[in-house]
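Of the protein chains in this complex, all but one are displayed in their positions.
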């Protein structure tokens, strides 16, 4: 019987903390921590308004080779590895798939995604497509995809190959158990070892930003209000006091 | 005067039958009938929620050659072949265009699409763009496109070349009179000779799928409910009885 | 201190006149005036329904070279040229950015775009991405982009290089001070010297088009109603009289 | 039995005349005759030093559809259309193939190309690949290709579809019977109707070019010698006299 | 200390047998054995005339992540995995590298390739580039590459990640220990389990092919000589007798 590894999940507090950080803030801070680009380039939100944070289960596809992936796969569903990654689902998990950029392979369909949701899954990030999008978009999970297709996962040139191994998704390395932050700007991988530092850094936000945004929206001077210049500080303090 | 061929339209019952099949089901069954990928890759829905089934009128564009497509085309509209494909429109028809993937050529605009709708046309599948999208999206036909553009059809590098001939659209061959099934997952070509078999195959659906989906959404075991395992059959029969 | 040039803005009447012309009409008429394709290919509307007309401020990015764009840029915001193009903003302006097609660089974020809006800016056309899209889409300016990203502008391979110089955006040359017309079909550059001619040409519209569209939508003959044939003119005149 | 049309071949004198014109001169003059770009972009010379001029036999490939191109094709070679285009070969002919840019399909192999050479064929221009290149390069015909591959023509996603029909090769339309001029700069299509004009134009060459080239190679002033300026004419006449 | 697995090498007779088969024959026969395309698409010969057959050592690159591949790698060469794949070299081996198609990373340079040659290595197949090509081309090993570059392997966006694991090279799966056949047509992977069958199939060649080629080169009828028709058999037998 097929056996695949599970991942180590991060402390709940870490996830909770990171859930207040946008993907844009995350990649920016990570770049200052030395990771040039944590952005998973390619997959974009197909569920506008949805944002998720959670650990990554990973699924790797490889170019199909008919001597290794034959007809028998269809007769025994348990040999289909794209099912196995979902078996590991715990509440809060996110599935990251290296689908090799294929626009012709629908990695998951309605039934798989329904099961994933039923198990508490939050979202999927795929360097490729799903199918059954008309129904999948309403299941309640977040979808970051390159597109949608009519085809099933192994119909043309791919086959599922490994579960919870390091994968390249959107030209970015994702290790099983890394944390994913995804919203309408896209998806970002947070290396698990850097997650605590990111949380710390991202929490040092500037209290005056709200004030600055207000002033800018009223036609205020960018040089004065962003970043907040010394001679605007008094005005900011005044405003802050009035906010109560 | 320019003359172009019409297509042979399939029996109404065939279209009616296929109209209950999704594009995802169609390409999956066709792959089991031997057609590796019936998916027209590239064009995606620009009219979300819309789904159509009907026979294909086809229009082929070629790279423009100024010695063959000169200024005179503008003075005599009847020489413009993209009009001729529309002359053949009968209620239920779908127009498939090989626009060579161009993002700079708006194959049809508001007036052409309004005429197409007036004649009973259902939708267009274009390996390229239309223009006048702000208005076209509300005409009531389905649009499967690669994008939209400001340019008219022959403005840059294309010219209409032939009507109701075999065309390559989205790297898939479409013969005039083949059947198109298109929805939010994309567009699929059903070879006319395989349509009856597809209809038969696709009708053998599993009655237990609704039940399985329900169980999965409640956190049920994928191995048990999809596909339905022997030891879940009693539970299913019970549920079915209760459905009345 | 960094100094960048401003642009010459066109007469208000010219902008007002052009604001009644769609991007599709503009590129079509410009092609008849000799400009093969005025379409800025690539950027598409990320604010559906929005349309803008105004003069172009321009911003040029170049491939980052670390010897020219170092860490010091971050310590002195005034050295960041993407701020400077916004300093020139006057009510009605549009910013056009050559972002070299990068999908990994968010040219502007929420604060910059808020400032731009505060100064009266109408829209941005970028051969690339912005970030903070979840908030940016509601600021009230029009956005024509290739996509969105989590990354900030200089995070990966670009650096801002020049303001209000000629730029290539979407494979189309835009001179500072040219006029941009953008709507859901895309963005078009109107060379400032051709703007008066375009206005004149585009104003010669056919009064019968509304009538023709009505007839086509009712299944009328394309050959008879578009363009309006001699033998349909009486019918049109009758219709027009009844319109009151 | 499969029947395909032959082409009309141009007068020998026309071919003979054009054989003194380079592909670069041809496309330049054709652009002045109104054809924007007669360059077949993509295929490049795989037989350096070889140059050919002759009429085009054409072969069109289409995306493979297994319901139309099945196993039976292999059992009856006569059904394979890529053989049929070669049956039409007359001495001096050139075969132009629309292989849809495929890098995975070897249109012809050693045996087919040997037969083509045996019949007097001069060269092939393919928007794709051949196979058996190690031997094919020495057969004695000119090869303009995108690359070479190990695969045979119908191994992956293509099937031969029509012979001596209009084809798009390298984003350029080639009509059967048009003339091809190909050398190390690439391949150019000469529309048959424009061939006499091209011949006339291209023959008006400047006698002073040889002189100018000599002077430039010696460090002469570009402004003075190219094009030849009035004040250099005496020097040229002197040089010419000395040439004898 | 870093440890990586070795591969199982095939019997010498198998390699010897396959060394008489061209890459074109191999992929053709493999397609008849069920492997759609064994062609490693992308890498092409940079050492014309060279052909090699041998078992595959594999090296996998991943997108660089600075938290996992830092400066320390440079101080301890033993941490650089691209060295480790070469440590396994035995006479007759071929190295296959998944370099993710990068045109900016020179996987090996002169010193590494010299060592590989010294150990008996035959060739490298890289879905990317090498550097030091001016010298590397003369070392005596076969090179199948996408191109050459000035950059070293980890200079931009890649890092070596694993040795002798399954890799995707040129959109084709290569398992460690599979056999590579490469020549001027390109490189092909022979799944080790299919190698004996391939050897058997490919050995059933047609003795009349040499005769047919001769006849075709003299203008003989393709229909008669390829494949050899019944009525040409006597002529062939005669020719064969005369060959002695």
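Read from first to last, the chains carry the letters A, B, C, D and E; within each, the first residue is number 1.
One rule holds for everything that comes next: contacts are C-beta pairs under 8 Å (C-beta built on N, C-alpha and C of every residue); 3 or more make two chains touch, one makes a residue touch a chain.
Remember, it's a predicted structure, so these values are computed and weren't measured experimentally.
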{"item": "Touched by the hidden chain, restricted to displayed chains", "value": "C, D, E"}
{"item": "Residue in contact with the excluded chain [from E:101, E:147 or E:177]", "value": "E:147"}
{"item": "From E:33, E:103 or E:165, residue that would touch the chain that is not displayed", "value": "E:103"}
{"item": "Selected residue (touches chain absent from view) among D:76, D:218 or D:231", "value": "D:218"}
{"item": "Touching residues (missing chain, whole complex) on subunit E", "value": "77-78, 83, 86-87, 103-104, 106, 109-112, 114-115, 117-120, 131-134, 147-152, 155-156"}
{"item": "Missing-chain contacts mapped onto subunit D", "value": "22-24, 26-28, 31, 36-39, 41-42, 44, 49, 183-188, 209, 212-213, 216-220, 222-223, 226-227"}
{"item": "Residue ranges of subunit C at the interface with the undisplayed chain", "value": "33-36, 62-68, 70, 100, 157, 161, 166, 168, 171-173, 191, 193-194"}
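In the analysis below, only the chains that are shown with their structure count from here on.
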{"item": "Chains touching both subunit A and subunit D, listed by label", "value": "B, E"}
{"item": "Farthest-lying chain, centroid of Cα atoms versus that of subunit E", "value": "C"}
{"item": "Candidate from B-C, B-D or A-E with the same interface as A-C, over half of contact pairs in common", "value": "B-C"}
{"item": "Copies subunit B and subunit C touch via same or different residues, half shared test", "value": "different"}
{"item": "Computed distance of Cα centres, subunit E from subunit C, in Å", "value": "50"}
{"item": "Euclidean distance of C-alpha centroids - subunit A vs subunit E, Å", "value": "37"}
{"item": "Geometric centre distance via CA averages, subunit D-subunit C, whole Å", "value": "41"}
{"item": "Where subunit A touches two or more other chains at once, by residue number", "value": "36"}
{"item": "Pairwise chain contacts under the document criterion", "value": "A-B, A-C, A-E, B-C, B-D, D-E"}
